[in-house]
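Some notes on the structure that comes next.
With one protein chain withheld, the remaining protein chains of the complex are depicted in position.
Lettered A and B in written order, each chain numbered from 1.
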Amino acid sequence: MSAKTAVLPARPASARRRARVTDLVAPEWLKLWPPWYTAAASAAVVVLSVVIAQHDPNPYHFDAPAWLVPMLAAGLLGAHTVVTEHATGLLRSTLIAVPDRRRLVAVKAAVIVGVTAALGLVLAYADIGIPRPATAGAVTPRQIAACVALGPVCGLVGMAVAALVRHLAATATGVCAVLGALPLFLQPKQNRWEHDVSNALPYYSWSRLASDSGTMTVPVAWGTLAAWAVAAFLITFVVLDRRDV
Amino acid sequence: MNTTVVTATTAANIGITDRARFRDLVAAEWVKIRGQRWPCFLAAFCVLWDAFAAWSSARHVSFPPGAANSFNPLIYPFDDTAWSLLAVLAATFGALSVAGEYSSGLIRSTFVAVPARGRVVAAKALVVAVCAACVGLACSAAALPIAGSELAGKLTGLGPTGPGVPIAVVASALLLVISSLIGMAIGALVRHPAGAVTAAWSALLFVPELLGSGSVNLPAAAEGMPVQLWTAISHTQPQSPQPAPLAPAPVAWLLFAAWPMISVAVTVWVVRRRDV
Partner (left out) sequence: MASALRVAPGMYAGYAAGPMAWGEVTSAGRRGEPAEAANVAPVIETNELTKRFKNVTAVDGLTFTVQPGRVTGFLGPNGSGKSTTLRMILGLNEPTHGSALIDGHRFRDAGTGLRRVGALLDAGDVHKGRSAHTHLMALARSNGIGKRRVQRVLEEVGLSAVARRRVGGYSLGMRQRLGIATALLGDPPVLIFDEPINGLDPEGIRWARELFRQLAAEGRTVFVSSHLMSEMEHTADHLIVIGGGKLLADESLATFADRAPKPAAATVPAVPTVAPGALEAAFMSLTADSVEFRAGDLP
């Protein structure tokens, strides 16, 4: 009987125990775009933002309400990386492939930061390209930097909301509420504490940096944006590390 | 094992062509909503939010002496910012009631149980609208006394029979009804819960905000949005140096009636047309 004996392939000498970071980034990038509406929605956001900015009768660059659309889109993109995996159960397969949760979260965050920063840069240059009256003033590097930073802040906030609320619809509601509705309902008013609270929102900090509106000082505005980003990342990090999947 | 002798049960059930009784469909939809927990929390949050908004908007108001009569007391309990959020939450409720069924697959069981899709949608719309109206009434009932007590001594006219109060209460309840039905239409078009929620928030909050803040220059569209129509009907526009243009009252009522009819028609058409 010439039975075939199964022979296990010899383990290659270069087999690694830990996944390389570059190996982790590629799958996260690939998982970002399907289903088809994610890529389509991102493209639509870019087009929509440019169109709105073009028809904006206000004579300033980086006028705040029009940037609500990219803010939301960045937040939802960040939420998408986390919540779709939870909702579909894909997270279990991912964690079996890459058991080190901390690296996984770090890589996801890095991919989101990269993508949203690029989105912010593209939109900033699109906005600059639109001719405005001379009263708008010259565009400073600080303004462009603020636009580039806005995307990652929103994306990380989206990830944090998704990590806390693992349900699809509730996450979408949460991201819309935190990034979009809070600024509308907590507008800077005369009252001292309401004024401070509303200034602490990323929307108003960014407005201060990008279009010089409001009374915050520049370092405080940068600090607020940084604080939101760091806090959101830490929340995502800790929650995904600790919770059962 | 071929037998054509059927039992009494089977025989009586063959060839049944009963129309589903509408009240059965409505009862079934109510059971579906009652069986979930989040609608309850959402309703409670709405009432609390409106109470808080009424309190915070009426708190630090002060009028120059003698000029109190020219201020409209209705703008405090019926603050348009607060009620925008309520409208959005109502739309979320409507959107999830449809999109949730599609995404979980329950819609298949529902349409096998009752193939008449249009009637199912009508029953669902009725239940959703009634829930939204009840929440709207509860919110008004919470906001009016709270605003009234904060304004006591400065402004009057917020009692149940005060000028314009009944119309404002009715219009507010109708605003939530309209928003929830718009949400249902969005949920039927975008059958994915997260997408439907995002579309609902965009349509009812962000788009009107963009239109209203002047970033997008379409004043006619801005006037036609549900919250703006509600403001026109209930005369709750806050004083400001440059008030946003509002549609005149008869036109506003017309549009107020048109929104829900169009939404329900769209929902029924989309649901009947598409494969499940």
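Heads up, the rule we're going with is that a contact is a pair of C-beta atoms (placed from the backbone, for glycine too) under 8 Å apart; a residue touches a chain by one contact, two chains touch by 3 or more.
These numbers were taken from a predicted model, which means no experiment stands behind them.
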item	value
Chains in view touching the one left out	B
Chain not shown: contacting residue from B:111, B:253 or B:269	B:111
Residue among B:20, B:61 or B:207 that touches the chain left out of view	B:20
Contacts of subunit B with the absent chain, listed as residue ranges	1-21, 24-25, 27-29, 31-32, 34-38, 100-101, 104-106, 108-116, 119-120, 275-276
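Throughout what follows, only the chains that are shown with their structure count from here on.
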item	value
Chain centre separation (subunit A, subunit B; CA means) in Å	31
Residue ranges of subunit A in contact with subunit B within the complex	37, 52, 55-58, 63, 65-66, 68-69, 72, 76, 83, 168-173, 176, 180-181, 184-185, 191
Interfacial residue positions of subunit B with respect to subunit A in the complex	38, 60, 81-82, 84-85, 88, 92, 96, 99-100, 103, 192-198, 201-202, 205-206, 209-210, 213-217
